[in-house]
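These notes are about the structure you will find just below.
The other protein chains are all here in position, but one chain of the complex has been omitted.
Up next, subunit A:
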Amino acid sequence: MDIKVLGTGCKKCIALYNLINEAITELGIQANVEKVEEITKIVQYGVMLTPGLVINGKVKMSGKVLSKADVKKYIQEEM
């Protein structure tokens, strides 16, 4: 699974990145989690509000602070 966190390095983006790492450990799945900080790449996904969450190339969410349960739900949708 390929997970990308889109964000220019704001607090919320780092929080989301950490949350995802926790979620995949708890779910016990293999995933490649990557931070995308370059603005040109972020907008290529169509995301205007950061943080954005992209799983397997699909934009799942933008501009919200997620709970761990939300993150798990999004990951499981793409499994």
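Definition applied: a residue touches a chain if its C-beta (ideal position, glycine included) is under 8 Å from a C-beta of that chain, and two chains touch if they have at least 3 such contacts; residues count from 1.
As a working rule, contacts and distances are computed from a predicted model.
S.K.: For the chain not present in this complex, what protein name does its UniProt entry give, out of "Permease family protein", "Response regulatory domain-containing protein", "ABC transporter ATP-binding protein" or "Aspartyl/glutamyl-tRNA(Asn/Gln) amidotransferase subunit B"?
M.R.: "Permease family protein"
S.K.: Hey, which of A:1, A:39 or A:79 is the one touching the hidden chain?
M.R.: Final answer for the missing-chain contact: A:39.
S.K.: List the subunit A residues touching the unshown chain?
M.R.: 8, 10, 39-40, 42-50, 59, 62-65
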